[in-house]
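Note that this complex is displayed minus one protein chain, with the remaining chains in position.
Right, subunit A next:
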Amino acid sequence: MSNAAQPTAKPDERIKEISAFRKALIRPELGGIVGTVAVFTFFLLFAFDSGMFNSQGIMNWSVVSAQFMIIAVGACLLMIAGEFDLSVGSMIGFAGMMIAIFSVTYGLPVWLAIIMTFVLCVAIGGLNGWIVIRTGLPSFIVTLAFLFILRGFTIFLPQVIERKTIIGGINDVAEGDWLAPVFGGKILGNVFTWLGDAGLIATFERGTKQGQPVVDGIPMLIVWAIILIIFGHVLLTKTKFGNWIFAAGGDAEAARNSGVPVNRVKILMFMFTAFCATVFAVCQVMEFGSAGADRGLLKEFEAIIAVVIGGALLTGGYGSVLGAALGALIFGVVQQGLFFAGVESSLFRVFLGVILLGAVILNTYIRRIITGER
């Protein structure tokens, strides 16, 4: 090419020099970061002495936030791919119930019950996606149908099989199982014992556990949340598949023309969302030792709210897993913080609404700066 040597980067006088600092600051997660700082500042000022920031208190809101994070990662990637899943909450209830039925009612080993539940739920997620792709219906409608279908089964099955809506006794059958601790166990117990012995965190002062730390390890739930966040973030920002997720949610037709397997991307994201919901369910079942027909109610909305607080666009093609994780953290800290601060619990919804609105307004402003849309 004769004239290919033309320099590419001739400075354009029309581009305003944006400082590196500003560039680093203006990113999809900015709203989440600002919100997180604001929320922590608020509670440090008004609820510092409430026990919210001792080892037990921190563990309390961390666990709740981690729960939100697990489902938010799935919802985030799916939303960026341009779809919704309203069946997440029902899926949580359903997955928990299936584990209980497989293991307690039918006496299968817990590890097998967990694996079967994962396969079943991920397949249902795939079915959700397949119907959305095949019919071209909005995922909002299709997954709304599954919200009812799965919840219906979750109430119906234990009633016909066990004549009750809660199946307990899972802890007994999970005793000695190799897979159950991956969801219900704790790690770093030694570290916490050492912290307790060193007087850095509180220990029980009397009773059978005297001298042991009040927080005796990091629940696997939190480990799962961290793993899923890292996985989702790397997938989205560093891999080809992540690029395809953005493309599928931005302009599915253009992406197809470019050779992106849009259908496969979307169906896989439905399956991943179902996977996250199942992780949530298994952790919860192992923690409670039971499965209940009403578990997971409204979780789909909480996931979507966390994702939106985290800066993602409801219409797809834009968002960040780290933002969604911060959204989940905000959600968890506010919910538990108000409890610690002794605020009437019904006011939680007021706070949530205000935060949601504030976050969305801030995020819209940030996004306009980034994308130049009007």
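By our rule, a residue touches a chain if its C-beta (ideal position, glycine included) is under 8 Å from a C-beta of that chain, and two chains touch if they have at least 3 such contacts; residues count from 1.
Convention: contacts and distances are computed from a predicted model.
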Protein name, per the UniProt record, of whichever chain is missing from view ("Monosaccharide ABC transporter ATP-binding protein (CUT2 family)", "Elongation factor 4", "Acetyl-coenzyme A carboxylase carboxyl transferase subunit beta" or "Pyruvate dehydrogenase (Lipoamide)"): "Monosaccharide ABC transporter ATP-binding protein (CUT2 family)"
Among A:Leu137, A:Ala254 or A:Ile361, residue touching the chain not depicted: A:Ala254
Candidate in contact with the missing chain, chosen from A:Phe94, A:Trp224, A:Phe280 or A:Tyr318: A:Tyr318
Listed residues A:Thr135, A:Thr239 or A:Ser345, member touching the removed chain: A:Thr239
Residues in subunit A touching the chain absent from view: 1, 3-4, 6-9, 12, 238-240, 242-243, 246-247, 249-251, 253-260, 317-318, 370-373
